[in-house]
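For reference, the structure is listed below as structure tokens.
Heads up, one of the protein chains got dropped from this complex, but the rest are sitting where they should.
Take a look at chain A:
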Amino acid sequence: MMKVPVISLDATDTDDEDSETKTRCKRNGSVRKVREIQMDCAIGDPSGSPCTTLNTVISRFGRSQSLRRPPTAKTTKKEENGTPGSSRGASPTPSFIDISPIIRTASLRVKNQLAQRLSEPLKKAEHRISKLLMTEPDDEEFQHYSLVHGLKGCNNNDSEDAGSSSDEDDPEYLELLERDSIINRYEKGPDAADVDAWENPDFEVYTNLDRFGFVHKKGEKTDERTDLQKRRIIKELSREKKWLKMIEIWKSGGPSKKMEDRIWKGIPEKLRIVIWPRLLGAERMKHERRDMYAELLLRARLVSKDIKQIDLDINRTYRDHLAFRKRYDVKQKSLLNVLAAYSMYNTEVGYCQGMSQIAALFLMYLDEEDAFWCLHQLMVSPKHTMHGFFVPGFPKLQRFEEHFKKILKKYKPRVFKYLEKQDIPYIYLTKWWFGCFLDRVPFSLALRLWDVFLVEGDSILLAMAYNIMKMHES
């Protein structure tokens, strides 16, 4: 049998041919080549050992091949996750080799559909894929299916959108690849080989952990065992008891007056996991929309435009905290999920730098889904409306800046004049407010601020900014 590059019958290869065929028939209009491939496939031997063919394919296509493979494997995984149980058993061990052509054609189709309509066709496509995976057709059908559809798709492309170029140049497709490879890395976790060395911190400095889980270098004291700390712990224990009693009688609605007072004194460390979601009303949201989060996650994987930026920022979010220290570890994955899902849920905000810190803070105490709804409530609840801070143009930031200037002018005219004279812009407020002083003040203080911020709302931001000015007035 002739072993011309184009006729190898391994599924991966065929899959590859689709795109090549397309390119060709589009660019040169050469029908002959296409027909050749079709014929070869029809008479070809489908049981040719996949391994060797795969190797030749890889060596033949070099880098471009390896670039192309991960997304197919990835899509498979996604579908498995999306419809738990239904598709898992269907794919035999070297799964991506077998089903990749279908997934690929389908994902191309999804992509095309997305260009026209969102969400509806997406769900249909997902449904279709999972169905296909369940009824495992034999190899011949596979070949047939992928080829026919691949060619069909090519023709469609030709007639429908003559403007769009081949896969290689299509930015949307490239983006899909990039997105998939990023998500794939998180799926694989921290032990996969392809983590760049510089992305992980040195582990020998891993000596001092404070009570929040932040890592300190040797020599930096955390004061964990002084008398003061002991007293603090005893106090905290007694407060916890009081709080537990209080929570028991807290049925619904907002916090009582007494609770508000106590929140001002700080929520006990162990109870933030309960109190924060309730304060934000995230619990209710979660129960009302049970499957929402999983659905958003799925959608994010297919179409979110922000994953690249999110990935960049996860690499720079609280890397000195134990949970986020190891690249692609569990919590980093959760962070990606929360932010990606949110970029789908609130498309006006999408993802904005600064949100990763907030989401990470929630994740230190809560699980993924709770963190997601907390983030959402923080954005939209009338008390907090962080939404306005993060949407393009930052309308709320400007409003608050004006407001803050007025406050300063009225109550601290000396500071105000000094700042004006030195021509110091108010841009520092961005950093303060976007994360509600996270990263701007010591973490323990930031936590207390957040307790109050969650119960009182955004006026805290102004109050705290004013306070900082007052403290450093002289």
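List of remarks:
The rule is simple: a residue touches a chain if its C-beta (ideal position, glycine included) is under 8 Å from a C-beta of that chain, and two chains touch if they have at least 3 such contacts; residues count from 1.
We adopt the following convention: contacts and distances are computed from a predicted model.
This complex has a chain not shown, and the name its UniProt record holds, of "Mitochondrial ribosomal protein MRP51", "Presenilin", "NADH-ubiquinone oxidoreductase chain 6" or "Protein CBR-RAB-37", is "Protein CBR-RAB-37". Check A:180, A:283, A:313 or A:458 against the missing chain and you find that the one touching it is A:313.
Note on the undisplayed chain: of the listed residues A:208, A:346, A:385 or A:430, the one touching it is A:430. Within the complete assembly, A:200 is the residue of A:181, A:200, A:385 or A:444 that touches the hidden chain. Against the chain not displayed here, chain A makes contact via residues 198, 200-202, 309, 312-313, 315-317, 319-320, 352-354, 356, 392-394, 422, 425, 427-428, 430-431, 434-435, 439, 474.
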